[in-house]
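Structure below; questions to follow.
Omission of a single protein chain aside, the complex is shown with its protein chains in their original locations.
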Amino acid sequence: MIYREAGIYRSSYAADMAIFPLALDRIVVGVVVVIAFGVIPFVASGYLLKGLLIPTLAYALAAIGLNILTGYAGQLSLGHAAFMAVGAYGAVIAYGRYGWPLLLSFLVGGLAAAAVGAVVGLPSLRIKGFYLAVTTLAVQYIVEWGITHVRWIGGGVYATIDVPDIVLLGAPIDTGPRRYLLCLGTVVVLTVFAKNLVRTRVGRAWMAIRDRDVAAEIMGIGLLRYKMLAFVVSSFYAGVAGALISFCFYQAANIEEYTLTISIRVLGMIIIGGMGSLLGSYLGAAFVVLLPIAISNAMVAVGRVSGGLVTTDVRANAELVIFGGLILFFLIVEPLGLARLWKTLKDYLRLWPFPY
Amino acid sequence: MSAQLSIHGVSKSFGGVQAVSGVDLEVGPDELVSVIGPNGAGKTSLLNMVSGFYHPDRGRIALDGQDITRVAPYRIAALGVARTFQNIALFKGMTVLDNLMLGRHVRMRSGVLASIAYWGLAQREEVRHRRRVEDVIDFLRIQDLRRRVTGSLPYGLQKRVELGRAVALEPKLLLLDEPMGGMNQEEKEDMARFILDVNEEWGTTVVLIEHDMGVVMDISDRVAVLDMGQKIAEGTPDEVRADPRVIKAYLGEKKVGHPARPAAR
Amino acid sequence: MQSFIAWVIAALALGGLLAPARPGSAQELTLPLMIYRTGPFAPGGSGIGGGMEDYFALVNAKGGLDGITFKWEECETAYDTARGVECYERYKSRAVFFSPLSTGITYALADRSERDRIPLLTLGYGRSDATEGGTWPYLFPVVATYWSQASAMINYVALKEGGPEKIKGKKIALLHLDVPYGREPIPILERLARERGFEFRDFPLPSPGIEQSAAWVDIARHYRADYVFQWNWGQSCTAPFKEAQKNGFPIDHFWGVWWCGSEEDVRPAGDAATGYIAAAFHASGRNFPVIQEILKDVHGAGRGNIEESRVGTIYYNRGVIHGIILTEAMRVAIKAKGKPLTGEGMEYGLSHLNITRARLKALGADGFMPEVRTTPDNHGGISGVSFLQWNGGKWNSVSDWIQPEAAVVADQVRVTAEKARADKGKK
Partner (left out) sequence: MSPSTPLLRVNNIEVIYDHVILVLKGVSLEVPAGGVVALLGANGAGKSTTLKAISNLLHAERGEITKGSIEFDGERIDGRDAADLVRAGVVQILEGRRVFEHLTVEENLLAGAYTHAGIRARGDLERVYQYFPRLRERRTVKAGYVSGGEQQMVAIGRALMARPRLMLLDEPSMGLAPLLVREIFDIVLRLNREEKVSMLLAEQNASMALRVVQYGYVLESGRIVLDGDAEQLRVNEDIKEFYLGLTGVGRRRSYRDVKHYRRRKRWLS
């Protein structure tokens, strides 16, 4: 009975339709937001910010993008990294080469990715499931090829463009905390947008297509239009995520950081985190980005304690085995992802201490 | 009486099998017309052509005089045609409320940009349509199910929610494919009540496919009978019930409508 | 219950995340080493790591560097850039240098390292234009770059053909992964083709480059190349041997970049690889005093960091040359800037290297590696390149230190460095 709903009344539809109708949820989220914006940047080490939190946030945004497409609209994609690459290069070119303002450059990156997404979305009317995934795979190769071979985009031999010093509205974004706040702000705003989108008309239309496309059509939802829209919005998010990764994390747009492996990793995030859940996108990104590092750190500790007994080779490989094992473990405990595990925990707390 | 839905000489074949051949049917405004016939007689195919899933090989379908023979399903929905499915086609991962709100889709306007900004246009629109949806919720007496995920609901309630989703569209023509299938007596009675209310009080034209002859004969204004893709009879329930061809093809020799009479076995 | 276990594991993992790193003592310098021991390229990472650590152990065994003994801590990058960045952030407060062992990680760290004043040693990888110290003050491709290597390969072709004039009209093919790394030598080879009068064509392989039969039919039957250079990585280095054999291409005219020149690259091909030639910026084998000392004082004392059987292999020796250059740079840094050693001191050390023949002799590394000289403006990258031939059992040196075309490389460096400066918004 820790997590209570009883005694909470809602007197207007607007209140009933709020993102967090429960006061307790609102408090929890409020506290998290205050800590994330007001405490972490001031107390966290550069390592925590630059090595862990920034990549987690940026990948969470990428995962939200893929979740919109796959978790909400039900369209499989293996080309997500390609959209991220387009966003990264688009933003870096706009910012570095043409000197456009930072946020506008992010927007440019997102829109460039969205444009590619629209093209990729076209076949989705006729091609479904795995077949669609394979066509999106083609995008990965085409985008990689384009960026490496078209001089104007990739800038020549290295296909790598360095990000100049970041300035936002006159303020240099040069320290760990500032980069983190830029990243956090972007991701939070886009998360709120995504939440609004998925809880209203467009989002419902996507979920309808995901659940039963035939019935969606009969309710007046034009499949092509909404599938395309899902691709466009999803790749916009991926594009901005790619821009964040290159601006705040790698400080360069480098095509080798947006390979098929990354698409699969982001797909892993939403599977582990939970399909069709924004919270799950965060949890999944944290799981995939942080857990291997945590295990690696734990292994360093094992190395210190054991002296030379556990060799570095064994430790490095144990990391993979443990990480793989944990993925298996969590998916067996909760195939629907961490977000569902969280919900089950809440249900459990709602009834606690009674079993049913 | 000008027909609201008129079907003229409609034929459709699938891979050489003639599913529907040369069927005519006129349904007037506010009428409740049932289409009956054996499994595989072409009833659902006919419904699918009206709602735009299949386009007929021959023939013409018109809604309020407007030709909809080759119009896409989602545009037909926007013209005010809603339907339910034989095997329930609810959006199972979504709540009852969201399913019903989806019924309002064609009546709403918010696009991506209005939606992401939410507080403003989109919220006002959501609230406005939520009110209409609440009317449907009250009408179907499913107030306690608003937040339930439809996939977890029992079958009969799923059927009810599916009807609600169709009704939420405020259709002028409602197509129901076996709404009573798999229901017990009590649920059938409720469902019959809802269909009659939608038809009589809300003035919605209804085309109904149903196997339960008790229901069909009690609530229909007219009944059309299909067999092997062709219309073999049409008339008031009493006329149809007495038609020897209908008895042979569909109803069987025994008198229908009183299935409870214990048979001596 | 199940979820309870899950939470416990998660908590433990989190504990690992926050585990504090202990600082080293005054006489002990902890070196964080980025290594990759997992993934498809693990032989490279583990070999280089082992060689480097063995060399540091040798320095320790000899009493340390100016009283400082080394400790090292490995950070597994799994050859993944994000992991590399995390390693950097985790260890940067205690690091005086990093050696990322990955071009991707190098790109991602280039800016940070400059800001944090921690130099990056990128031996034989990374950006070739980083030799331009003005643009990249904290990047050190000290010995040789891809560009100097490519030009040295052309010079070696000329040598084999009997003189610079004899290369005229020869056909040279570049078989490469179609990724930035594989495309990197193209501008240099194109330019040299124009200047020296040979023909050049590149044959890109879509990643991962395992399927090469079509490319080889083109190279051997249609283009009829005289020499083929391969610029691949991992399995794509091994794939060509059978194809070359099938198409009747003379294997001693098939040469590899130094990342296609390890025992691990040729052994799986069996006889098909016998006669293959690969570039290197260090020697192979154990016949050098420095390696013998390691065998005696490190492995002999039970302090080896790798299976003894791998000592003297290509990747191992590449680790040793890392160790030598880092130690020499530290020596220069301490001499000029004193103790304690800092990243800035290390930057000074790496940009004032002068490893002469005499110094190499003293280190027991004469013939093991070329002479190396750096200045703040020129971070090296143009030392000699050696060529090794695989005889079916081991690599034999078949050349002297072949010099690259310093002028051509420098010109190319100037062009791209200018562009990079523009990207970065530097003047």
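Should a chain be cited, it is by its letter among A, B and C, assigned in written order, with residues numbered from 1 in that chain.
In the analysis below, a residue touches a chain if its C-beta (ideal position, glycine included) is under 8 Å from a C-beta of that chain, and two chains touch if they have at least 3 such contacts.
All values derive from a computational prediction rather than experimental measurement.
Participant: Which chains here would be touched by the one that got left out?
Facilitator: A, B
Participant: Using the touch definition from the top, which of A:Thr175, A:Asn317 or A:Thr344 touches the missing chain?
Facilitator: A:Thr344
Participant: Decide which residue listed in B:Ala72, B:Val127 or B:Leu157 touches the omitted chain of the complex.
Facilitator: Answering carefully, the residue with contact to the hidden chain is B:Leu157.
Participant: Contact with the hidden chain only, please: which chain A residues?
Facilitator: 344, 347-348, 351, 356
Participant: Go through chain B and note every residue touching the omitted chain.
Facilitator: 17, 36-40, 86-87, 153-157, 178, 181-190, 192-193, 196, 211, 213-215, 218-219, 250-252, 256-260, 262-263, 265
Simple rule for what comes next: only the chains that are shown with their structure count from here on.
Participant: May I ask you to sort the chain touch graph into line, ring, star, complete or other?
Facilitator: Per interface graph, the chains form a line.
Participant: Taking each chain's centre as the mean of its C-alpha atoms, give the chain farthest from chain A.
Facilitator: B
Participant: Centre of all protein Cα atoms: which chain's centre is nearest to it?
Facilitator: Located nearest the centre of all protein C-alpha atoms is chain A.
Participant: Among the chains in this structure, which pair is joined by the largest number of C-beta pairs in contact?
Facilitator: A-C
Participant: Show which residues of chain B lie in contact with chain A when the two form their complex.
Facilitator: My answer: residues 51, 53, 72-75, 77-78, 82-83, 85, 89-94, 98, 101-103, 105-106, 108, 110-112, 115-118, 122-123, 125-127, 130-131, 134, 165, 169.
Participant: Chain C touches which residues of chain A in the complex?
Facilitator: Spelled out, the residues of chain A in touch with chain C are 46-47, 50-52, 55, 96-97, 141, 144-145, 148, 154-165, 174, 249-252, 254-257, 259, 289-301, 303-304, 312-313, 315-317, 319-320, 326, 329-330, 333, 341, 344-345.
Participant: For the complex, which residues does chain A have touching chain B?
Facilitator: 12-14, 16-17, 193-194, 196-197, 200-205, 207-208, 210-212, 214-223, 229, 233, 276
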